[in-house]
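So, chain A:
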Amino acid sequence: MSTRHEIHLWGALRPLAGGALSIFVEADTIREMFAVVGEKYPGMVGQIEQGIAVSINGKIYRDQWDVELPQSAEIYLMPRLAGG
Partner candidate 1 sequence: MGVHVHTTVNGDAVEFACGEGEVLLDVLRNRLGLTGAKEGCGTGDCGACSVMLDGRLVCSCLVLGAEVGGKKIETIEGMADGMKLHPLQQAFIDHAALQCGVCTPGFLIAAKALLAKKPDPTEEEIRFGLAGNLCRCTGYDKIVRAVQHAAKEMRG
Partner candidate 2 sequence: MSLDLQNPKLVEKKFKVIGSRVPRPDGIDKVTGRARYGADFTMPGQLIGLVLRSPHAHAKIEKIDTSKAEKLSGVKAVITSADLPDLTKGDRMMLDLLENSMARGKALYDGHAVAAVAAIDLPTARKALKLIEVKYKLLPHVTDVDEALMPDAPIVHPHIITEGISSAPMKPTNWNKACEYGHGDVDAGFKEADHIFSRSFKTEQSHQGYIEPHSVSASVSPDGTAEMWVCTQGHFVYRNQCAQLLGMDASKLRVTSSEIGGGFGGKTHLWAEPLALALSRKANRPVKLTMTRDEVFRATGPTSSTSIDVKIGVKKDGTITAAFAELRYQSGCFPGNWAEVGAMTAFACYDLKNVKTIGKDVITNRPKTAAYRAPSAPMAAFAVENVIDEAAKAIGMNPVDFRIKNAAHQGTKSSYGPVYGPIGIGPTLEAAKNHPHMKAPLGKNQGRGMACGFWFNFGGQTCVDLNVTPDGKVTVAQGTVDVGGSRASIAMAVAEEMGINYEDVRSVIPDTSALGHNDMTDGSRGTFSTSMAAIYAARNAITVLRERAAKTWDIPLDEVEWKDGAAHAKGAGHGNRTPLSLADLARKAGRTGGPIAGHAETVADNAGVSFATHIADIEVDPETGRSQIKRYTVIQDAGKAMHPSYVEGQYQGGAAQGIGWALNEEYVYGKDGRLQNAGFLDYRIPVCSDLPFIDTQILEIPNPNHPYGVRGVGETSIVPPLAAVSIAMTNATGVRQTHLPMSPPRVLKSLKGKK
Partner candidate 3 sequence: MQFAQPSSVKEAVTLLVKEKGNSYILAGGTDLLVKMKSGSVEPDLIVDIKGIKGLGEIKKTASGFLIGAAVPCAALAENAALAKAWPGVVEGASLIGSKQVQGRCTIAGNLCNASPAADSVPALIAAGAKAVVVGPKATRKMAIEDVAIGVGRNALKKGEIISGIELPKKLPRSGDAYLRFIPRTEMDIAVVSCAINLTLDAKGAITKARVVLGAVAITALLVKGAAKAIIGSKLDAATLDKLAAVCSAACKPIDDKRGTKEFRVEVAGVLARRVAKIAYARAGGKI
């Protein structure tokens, strides 16, 4: 049984989740989390494909989908940004 996490959404994702500020997902890794999010909210699949950054307890991951989601971690989805 995977752990239940609150996933905070950034502004652009909220409309795709019916305006919710955050959603609840049962997952143990970033990969599992995105799989569940994709099922629950098909509207987000495009965004997930384009790339979403995940902040876990303040550490920002853009590509490492194997990273585990610790118990009661603070999780934020953020746009995948470009730098110069």
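Basically, contacts are C-beta pairs under 8 Å (C-beta built on N, C-alpha and C of every residue); 3 or more make two chains touch, one makes a residue touch a chain; residues count from 1.
Selection rule, in plain terms: all candidates are chains of the complex that A comes from, given by their letters.
From a predicted model like this one, the values you see are computed outputs, not experimental measurements.
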| item | value |
| --- | --- |
| Complex member in contact with chain A (any copy), out of 1, 2 or 3 | 2 |
| Residue ranges of chain A touching candidate 2 (in the complex, touch as defined) | 8, 10-12, 14-15, 19, 50, 55, 57-64, 67, 74, 76, 78-79, 81-84 |
